[in-house]
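All protein chains but one are shown in place.
Going in written order, the chains are labelled A, B and C, and every chain counts its residues from 1.
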Amino acid sequence: MRLLMIGDVVGRSGRRAVKANLSCLKKEFGLDLVIANGENAAGGKGITRDVAQELFSAGVDVLTMGNHVWSKKEAIDYINRETRILRPANYPSGTPGIGSNIFETSRKIKVGVVNLAGRVFLQAIDCPFRKADEIVNRLKEKVRIIVVDFHAEATSEKVAMGWHLAGKVSAVAGTHTHVQTADERILPGGTAYITDLGMTGPRNSVIGVKTEIVLEKFITQLPQHFEVATGPYQFNAAVIDINDETGEALSIERIQNYE
Amino acid sequence: MRLLMIGDVVGRSGRRAVKANLSCLKKEFGLDLVIANGENAAGGKGITRDVAQELFSAGVDVLTMGNHVWSKKEAIDYINRETRILRPANYPSGTPGIGSNIFETSRKIKVGVVNLAGRVFLQAIDCPFRKADEIVNRLKEKVRIIVVDFHAEATSEKVAMGWHLAGKVSAVAGTHTHVQTADERILPGGTAYITDLGMTGPRNSVIGVKTEIVLEKFITQLPQHFEVATGPYQFNAAVIDINDETGEALSIERIQNYE
Amino acid sequence: MRLLMIGDVVGRSGRRAVKANLSCLKKEFGLDLVIANGENAAGGKGITRDVAQELFSAGVDVLTMGNHVWSKKEAIDYINRETRILRPANYPSGTPGIGSNIFETSRKIKVGVVNLAGRVFLQAIDCPFRKADEIVNRLKEKVRIIVVDFHAEATSEKVAMGWHLAGKVSAVAGTHTHVQTADERILPGGTAYITDLGMTGPRNSVIGVKTEIVLEKFITQLPQHFEVATGPYQFNAAVIDINDETGEALSIERIQNYE
Partner (left out) sequence: MRLLMIGDVVGRSGRRAVKANLSCLKKEFGLDLVIANGENAAGGKGITRDVAQELFSAGVDVLTMGNHVWSKKEAIDYINRETRILRPANYPSGTPGIGSNIFETSRKIKVGVVNLAGRVFLQAIDCPFRKADEIVNRLKEKVRIIVVDFHAEATSEKVAMGWHLAGKVSAVAGTHTHVQTADERILPGGTAYITDLGMTGPRNSVIGVKTEIVLEKFITQLPQHFEVATGPYQFNAAVIDINDETGEALSIERIQNYE
């Protein structure tokens, strides 16, 4: 089976990129499942019902999230009910929503998808490595294919997670930094890995935000109201080929499209 | 002129990679100047006189550093005297060593090289954006070509520096995360940019360190003695073409070689 | 001369505490100058013109600030013009407002007041130790009495600043943690020191914020809207006696009043 994983979709520009690229990519690659990180899809921070629907309509099957998952408070209830949205599984127990789920493709292939978040330089939550083991062991009883979006800042934590799950899952793809990395590879045991899928959003920006605002912030340290940049988009993703029978990844290819 | 910038050289494996690749690359690309980040060259942390000499002998012209610059205390004096080694220029005034210098290639082209360090998630030092302006303005009076190694963790700070210096310098290349990014581009005004050059060091590792040690650390939170990994190397760098007359970058190409 | 330094005034409850206590304290102690940290005076974050006026009318002579200085954006202009408000002096050059000033008491004693902010666990700004030297050296030419509010998180940085300025200024009082420390002393050379003056604000709270909200935040890690607590106040301050001729501090006494 063939999977597309899309890096953090940022704002209007990112959604436009998804709509403009997904149907073509689906045909071109014969995609079985599309997973997109949606933590910045609504106005650059968080998600809303409308924005999620827009992405599902555009062909996204699963939305994973990250540290901005709760930025739109009005969406907490929605996230809690929508089983196609995953928030990091290692959030405290009792957190609204789910952190993993099993999805069935049109070809009746079952895929376990897991969302985890890192702790280095980020929020104090449960151990992502232990939570990964717990969920993977549980999913392994039901599915052969497991795919992980590890939303984290530090390369050390992300690369470590790749090795931790090497041979146990089909893919570990990082998100959060909004810059695609060039280290895609198949780890021993058949696990596709990339440190970061990158950003699907405004190309001429500082990871999605208007450049002049971010520069003003860094130089003056005065508070700024961050606005999502506009203008031409970049579409960042990766196509991963997985052996349906064994769950082993066969290849991972980075995708970068531009407006 | 053509420039090679090499991502953080880590330990013995990284030095072997430099020695194995540099002479071929010099011929293949007709390189005028080779800059390597050497902050991890000696045993994974810091640099020593011997290790620096080894890299200079292998064809490196300039060594830039980063947050690990002082890890080998015995080398502080050496760094203070060796004008081919640059430590981040925005370290406090009075810090040993220099943060920028002008180098002349064999074809008599003068190149200003600047090393800066980020502050997000890192040490509290002087503002890298203001220091960049100060140094670039000074160098601009003497050279047309200026190249910056911005050693930083956060993609926001690195991308912001790219835009801050766009049109003012020939190249801004990030280092520190040890994972090469796939966002190389020429910014408006002719500035080659890449968020991170990646790592030249042991391929099967967590950013240079033995995988099992890092995993033990993340999972148990017990203190570990970090050892540099061994085994086959990866060589991560970028080749940048610059117009000698205008200082504008014409192209930037990522290099990844493997043992 | 006798000086009162009041710990971070938080919200309505903190302002009520200032109004209820200051006139009595002025009489009881014969205060020459009253300095209050006002970074949380307006609704728990930042300051406004009205709130500052309220505190000045209540008898405060100087308002120092901290990391929340810009929380009320509409007040930036006001802070820029009001010379009785000091924001941390080691903010980037070009920042609105001033970081130090000389105030004359009714008995015509001149007092230099300096506001500095720490960098450990806080914003990346200029070095507070170097900035302290620079300002103290400048003020020393004009006044014998210099008083410093060092707004910082880490005890290491605050205690270090005390020793750094011991014998050079009359007093170094810490702010920011909202918990008064019991380590007041006269350092060698006649410098009154306390790590933190504490908080003047709602006593039954988590450093000023409604307890149940903060607990919800810590336990669920879900975003919360922080509200200033109400109910009885605590008034936290220190009275410092200084020799007018030498500028040496003679004593420092902690004050804790309760509603």
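Operating definition for what follows: contacts are C-beta pairs under 8 Å (C-beta built on N, C-alpha and C of every residue); 3 or more make two chains touch, one makes a residue touch a chain.
As the structure is a prediction and not an experimental result, all values here were calculated from the model.
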Which of C:Ala117, C:Val214, C:Val239 or C:Ile252 contacts the chain that the document leaves out: C:Val214
Candidate in contact with the missing chain, chosen from C:Ser23, C:Thr83 or C:Gln256: C:Gln256
Touching the absent chain when the full complex is considered, from C:Arg2, C:Arg84, C:Lys110 or C:Arg130: C:Arg130
Which residue of C:Ala20, C:Ile76, C:Ile98 or C:Val206 touches the chain not shown here: C:Val206
Where the unshown chain meets chain B, residue by residue: 70-71, 73, 76, 91-92, 94-96, 123-125, 219-223
In chain A, positions touching the absent partner: 92, 119-120, 124-127, 130
For chain C, residues in touch with the removed chain: 121, 127, 129-130, 153-157, 159-160, 163-164, 177-183, 195-196, 198, 206-207, 209, 211, 214-215, 218-219, 254, 256
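Keep this in mind: only the chains that are shown with their structure count from here on.
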Whole-Å separation of chain centres (CA-atom averages), chain B against chain C: 42
Interface hub residues of chain B, defined as touching at least two other chains: 127, 130
